[in-house]
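Shown next, in structure tokens, is the structure this report addresses.
Heads up, one of the protein chains got dropped from this complex, but the rest are sitting where they should.
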Amino acid sequence: MRQWVMFVLELTGVNSFYGKAHILRDLGFSIQAGEVVSLLGRNGAGKTTTVKSIMQLVSPASGEVTFDGQSLTHLPTHRVAKLGIGYVPEERRIFTDLTISENLEVGRQPPRDGVFEWTQDIVFELFPNLAERRNNRGKALSGGEQQMLSIARTLMGNPRLLLLDEPSEGIAPVIVEQMAQTILKLKSEGLPVLLSEQNLHFAKIVSDRAIIIEGGLKKYDGAFAELESQPEIRDAYLSV
Amino acid sequence: MNGEVATDISNAVLAVQGLSKSFGGIHAVTDVHFQIAKGELLAMIGPNGAGKTTCFNMLMGQLSPTNGSVFLMGENITGMKPRKVWRKGVGRTFQITGTYQSMTVIENIQMALISHHRKLYSIRPYATRLYREEAMSLLELVGMAEQAERACAILAYGDLKRLELAIALCHQPQLLLMDEPTAGMAPRERIALMQLTADIVQEKNLSVLFTEHDMDVVFAHAHRVMVLNRGQLIANGSVEQIRHDATVREVYLGGGSVFADETVGDVRA
Amino acid sequence: MKMKKSVVAIVMAAVVAVGLMGTSQATFAADPIKIGEINHYKRMAAFAGPYKNGIELALGEINDAGGVIGQPLEFIYRDDQGKPGEAIKIAEELVSREGVAMLTGTILSNVGLAISSFAAEKKVVYLASEPLADGLVWEKGNDYTFRLRASTYMQAAMLAEAAAKTDAVKYATIAPNYAYGKDAVAAFKKALTALRPDVEFVAEQWPAVFKIDAGAEVQALERAKPDAIYNVTFGGDVAKFVREGTTRGLFDGRHVYGLLTGEPEYLEPLADEAPEGWTVTGYPWYDFEEGANKVFVDAYMAKYDESPKIGSLVGYMTAQSIAAAITRAGSTDMEALRTAFIGLDVDTPIGAIQFREQDHQSTMGAFVGTTTVVDGKGVMVDWSYKDGASYLPSDEEVAKLRPASN
Partner (left out) sequence: MGLFIAQLLTGLANAATLFLVASGLSLIFGVTRIVNFAHGSFYMLGAFAGYSLMQVLPGAIGFWASVLLSGLIVGVIGVIVEILVLRPVYKAPELFQLVATFGVILVIQDLALMIWGAEDLLGPRAPGLKGVVRIMGEPVPKYDLALIAITPFVLFGLWYLITRTRVGVLVRAATQDREMVAALGVNQSWLFTGVFFLGAALAGLGGAIQLPKGGADLLMDFNILAAIFVVVVIGGMGSLPGAYIAAVLISVLNVFGVSYLPQSTLVLMFVVMAVVLTIRPYGLLGREEVVGEHGQVGEPERPIKPAGTKARLLVGALLIALLALPAVGSHFLVILATDIIIFCLFAASLHFLLGLGGLVSFGHAAYFGGGAYVAGLLVTHAHAPMELAFLLAPVGAGLAAVIVGWLCLRLTGVYFAMLTLALAQLLWSLVFQWDEFTGGDDGLVDIWPASWLSESNSYFYFTVIVGVGGIILLRHIAHSPFGYALRASRDSQRQAEATGINTKRVQWMAFTLAGALAGVSGALFVFSKGSVFPNELEIAKSFDALIVVFLGGVKTLSGGVVGAASLELVKDYLTRFEYWRLTLGLLIIVVVILAPHGIVGSLRKLYDKVFGSNDDPDSTGLNTPGTTQSRDMPGGVSGGGVS
């Protein structure tokens, strides 16, 4: 059924700034097809900036971001999205004045070769509680539902890669668990995901690999399982 | 409804009786009762949209309840404006920080002190010379003395949260209301902030009511936990009671896979 | 993005620079007598342009004939954006920096009043060329201010004289809702009731100036069923009013009196839609067959290849009057100049005029006639020139109106 052609996201030597603040320092990593990767680190470590630098919402001062071999650097954000990178921002940023259906319509993009084509019906299958409220305005939704809608809206763009920025933030544990199931389902169907997270428990459930950044520098890049055997890294940067 | 004994309202720092709020036909909060004792850290948890924020806003006066009353130290403060509630001795921090971006760190504190000392309408310069020592000691309390002269706009997030805590302590409140105090923070920062809060609570013998989604924080620091679902209080008890409450697990906690599976006692030590 | 921004900015800066260069001022002959001319060149360009042409025509003639008291006469034109405050500032500058001998100009009455007040305070002679407000020489008159054109009162009195000859009894008025309009209606009422005590005014309409809601105004006038209508609206307002009124048949079988409506400035834009049969004041330049009027019109058309407006005539007469005053004073001494203007006689295209001693108002009159459409253009026919001197109140009355001069 759903199938994703293999694409690779690659960051090399990315430096990003916010005003004068140097946020990302020579950051480099890649995401292979079918992988769910967690981007971990303290608040202010540069996780969100990494995601925004991929989307070109923050324009990296140097370095390169490529997707499927094509450079994304300095492309307008909408072109990045058109290439198949789906972005779910941390604030969810749903259109509260629009209905759920209309929110999904904004995300809709034409079908993409070799990529599963999402429709509203299929999205509603994945998020049944959105289906029954499809004509409600976004502002009537609870935080968990807004998060679901934000993901669903991005899926409507038939992404080849999903960027999730702190999806579990401020969401009830029971909903976070549901979301984990959703992500695992997408993963099982081959959609690669880059997940910026603070919730280690959640990240561990859904992802294979962890990248830890601190002060904009990469401190760790490897399998989640191996992190367990490196307590000094885990304690120094994540400290649970 | 729960194990709490309905004592005389004047003994509690905060006593909430039959609090309800409806918007149009929708019941956001229905008949909520609870009390907070001196020195208590009370957590309010529940799914999004359960009515936590509505509850908070009614306590602080941003919303007036459809029904019910709120007593602070035995005084009925129902429907009082936020600034009046504040003058009665309630401090508040926000989920999304509400600091004054155009001021320095210490000026943020001084502003609250100016308000506390009722000097708001003075037009004599310079505000920045007023109550500096008092402000400095508050900054020391939250460990931010070194950042006193930095612009608030360039503070790191965790520091903003600490600054907000210091602001909330300016008028030596009896009660602190904290709305998702650790939202958006990394695990270590969360623990540190709540530890700081707990220490201050103990030192000043304050009471705290906070909402929180991070169960690690709740289970590590709360003395008592209330669970709100669809506007109703469905549980109110000790951390252990809440953890194992079947209803709470169903509507809120889930299988427990996304937070630490046992109380981490040593974090507080 | 950055680059694009600066490219846009540079292009615009270049245009700015070119704009400035293109307008740099020409040089003038040495030692001219300077006259400060303040007007609304932008705000009322359609009126100020012909007026300035008129001045230039006269200046050419004066200077070709050797100037005045042996010096060339030169006008310094400045735009006040139609703002009285700005006009005062410019007046200060003209007097203190440019060293002008006297001030003149303005079309709008309010700006004229502002300069007049300034003139009295700073003791500078001001010839108000075009503003019509009666107050300029009466209630707010002063020693230093003189006015050339026939005032609102004078022109309204001319129309009232014509109206009094008909058997119309019920009158409706329509005038812009501000000082000029109110003055014009009050003057007409006063003059007409003096001649015909039996008339009554059944409706007064006051559209906002340049914001007329013509359809509604026509309906309101129609509702009052008047025998005759007195119109003071002008500019775009009168065009809209005429069109709606004609469409809706408001003017059928009614006498209409239009203050200034016959002036080319107002009549020309109406083209073949100009009202027919209105009694108006105006300027029938096309009808002159001989005499000074004809000479002026021909000279004007030869120089500018366009027909003169009333403003052109006023501009021409302004320069003539100033030249005459300086010649009479024999110097540009302010007090001498002021004295020279009092009772000054000037020979102009429309005949001899005099700046009256009692109120500093000139006796320039106006042409009164009937409108009609000829070859798709609105014109005045059956016109006659009315001497302004005959339409001013008696000297006692003027003395009452004009407070003791300071």
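Note that the chains take the letters A, B and C in the order they are written out, and that residue 1 is the start of every chain.
Convention: contacts are C-beta pairs under 8 Å (C-beta built on N, C-alpha and C of every residue); 3 or more make two chains touch, one makes a residue touch a chain.
Since this is a predicted model, take the numbers as computed values, not measurements.
Contacts of the undisplayed chain with the visible chains, over the whole complex, involve A, B, C.
Of the options B:Ser22, B:Asn67, B:Thr97 or B:Gln195, the residue whose C-beta touches the omitted chain is B:Thr97.
The missing chain, though absent from the display, is touched by one residue of C:Val169, C:Leu195 or C:Ala271; that residue is C:Ala271. Across C:Gly36, C:Gly67, C:Pro84 or C:Pro393, the single residue that touches the chain missing here is C:Pro84.
Listed by residue number, the positions of chain A touching the unshown chain are 18-23, 43-44, 46, 48-49, 55, 57, 76-78, 81-82, 87, 89-91, 93, 95-98, 102-103, 105-109, 153-154, 157, 215.
Counting over the whole complex, chain B has residues 60, 81-83, 86-87, 92, 94, 96-104, 107, 110-112, 114-116, 119-128, 130, 150-157, 159-160, 167, 170-171, 183-184 touching the chain that is not drawn. Touching the omitted chain from chain C are residues 4-6, 8-9, 12-13, 15-16, 19-20, 22-25, 42-43, 45-46, 49, 78-79, 81-86, 88-89, 92-93, 96-97, 109-110, 113-114, 116-118, 120-121, 133, 135, 140, 177-180, 182, 203-211, 213-217, 219-220, 223, 235-236, 239-240, 243-244, 247-249, 268-271, 273.
Simple rule for what comes next: only the chains that are shown with their structure count from here on.
Common neighbours of chain A and chain B, by the contact definition above: there are none.
The chain pair sharing the most C-beta contacts is A-B. Distance between chain A and chain B, defined via averaged C-alpha coordinates, is recorded as 31 Å. A separation of 73 Å divides the Cα centre of chain A from that of chain C.
In whole angstrom, the spacing between the mean C-alpha positions of chain B and chain C is 74. In chain B, no position touches at least two other chains.
Here chain B touches chain A in the complex through residues 46-49, 95, 154, 156-158, 180, 183-189, 191, 213-216, 250-260, going by the rule given at the top. Only residues 21, 41-45, 142-145, 166, 168-178, 180, 198-202, 205, 238-240 of chain A touch chain B when the two sit together in their complex.
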